[in-house]
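Every protein chain but one is kept in place in this view of the complex.
Letters A, B and C mark the chains as written, and numbering starts fresh at 1 in each.
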């Protein structure tokens, strides 16, 4: 989906709030709950990473920014509990009530609807061996799809749609996020690092000497000289 | 700029909160202050509509949604007072203090930097007579620029970049927002309603029977068979 | 528990109504001091847009268009020149364009980049027109959005969206409802809704 999470190239954000080698830590225990819960859910096979990401993408766009990273994880965990029927729909609210608190005060952000739920039995890894060789080789000119691959979860950001690039690396095959996030099997395929010139992405006033690489799943690519089916 | 204001096609927002024929009214007097102040500023020539819109686009993206429409107008008015040197930088804060309140409590959202400020003497209207005839006629196939026209204010949304359409209406000439918002003269040019098929904008799973029209300034267009300078 | 981490939550709070009101009063006084705003202008803004200018302006245009084919023709060619015929001052409208609903063709107006709207003909825009929900979705899934808003468009009817990205302003001329043959122009105007002139509603048949 073309949601608020698709931030590459969005303008208007200011300076990065940065201190050198600031430690990567959780600040509060609830953040660790979010982290541990996501890992446990992945291990259990009750969800997969792509479905987790898609839950985050579906968070009410008004809330996505203010609740920050771990808040998004926690919201996705609670949605997974509900969507994957890990506990009754009112289990979390009841547990809050039992702790003597008002569940409405901590209600998570609403999530938008999903086109299809992921499987209830998910693999724990994403890399796969496939028989078909990679369609492209390093140096090949390619063009990305001009449109979102589909309405649900996918990994082709808007800034790289309909752009010409060069295959920079050929990676092993991985499950296709578009499929696994929605219970449509795994559809494993090769992944490439595609290099785009800054001017191809951002136009004539791109920063000089810029090359952006994006990991692109093979179905999102066509040969640069192929006529797209779409237009 | 490719800011949060560029909402066309962004997914994740839910149902429109709608009651039939809900009156168009201001709910609070402060909203009318925002409205009256914008009209007065436009009348005074101290700002123009495109610079006003660009101030709104430059509002901290974290604040753009929560402060709602009139809050954005009010923030743009206060920024105009400052940027166009209509009053000393601390005038508004001082007036708040004189009213016995803490100016920090009502501080407006921060605005991002501007590539160039608009003129201090602005025309009050946008329509112009120009000698050059329109380059395109109704029915002509055209393609929009694949990139943002420039880093500042413009009126070519992301959803309509690099798309092929048909000229549906030929309008009179208007000043170019890209120019007037940044004190680069008026550069008046013709405007067209360009019709895009839904599938051209959104791909194969677009709603059937959809045609989107966008008002496009002539510099954003090339003939569909012209080779773009950019690629 | 880290203050640092939650510190910016507070910054994300909206100023409460009282803060916003105080700020606006300060801005008003600064603009009056600067000679930009007069001291009656805020009240007159409210009076103008609550009392004097509203959808009745657009409704008069629609009613005449329904009853006078030559007026509709003139509207299509040069709406700014035509609307004074029904007593409407085009005012700040730099270029008015009409889009005419007919069987099989539906039009709907929006502004994805801000919230451009034909104030002069329809008054202040309703909150939903300015909402991110409407601005983001109406260009991509208008049929779904219109259905949610209670305006089902037949599957065989083409939907034309008009995204107001210039100073051109759009007015939808809705289809004249059935059962209105004997009505006067003023009676017809009373049937025309603001929502229908944006294109998010139809006008119900008179029974």
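Note that a contact is a pair of C-beta atoms (placed from the backbone, for glycine too) under 8 Å apart; a residue touches a chain by one contact, two chains touch by 3 or more.
From a predicted model like this one, the values you see are computed outputs, not experimental measurements.
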Tell me which of A:9, A:112, A:183 or A:219 is the one touching the absent chain. A:9
Given the full complex, what residues of chain A touch the hidden partner chain? 5-18, 20-26, 28-30, 32-37, 39-41, 44, 46, 49, 53, 56, 62-63, 65-69, 71, 74, 77-78, 81, 86-87, 91-93, 95-96, 98-99, 101, 103, 105-108, 125-127, 155-157, 159, 169, 171-172, 174, 191, 193, 195, 201-202, 206-217
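Heads up, the rule we're going with is that only the chains that are shown with their structure count from here on.
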Taking CA centroids for every chain, report which one is farthest away from chain B. A
Chain nearest the overall C-alpha centroid of the shown protein atoms: B
Taking each chain's centre as its mean C-alpha position, how far apart are chain A and chain B in Å? 30
Using mean C-alpha positions as chain centres, tell me how far chain A is from chain C in Å, no decimals. 37
Multi-partner residues of chain A (each touching 2 or more other chains): 61-62, 66
Give the residues of chain C that touch two or more other chains, as numbers and ranges in rising order. 12, 132
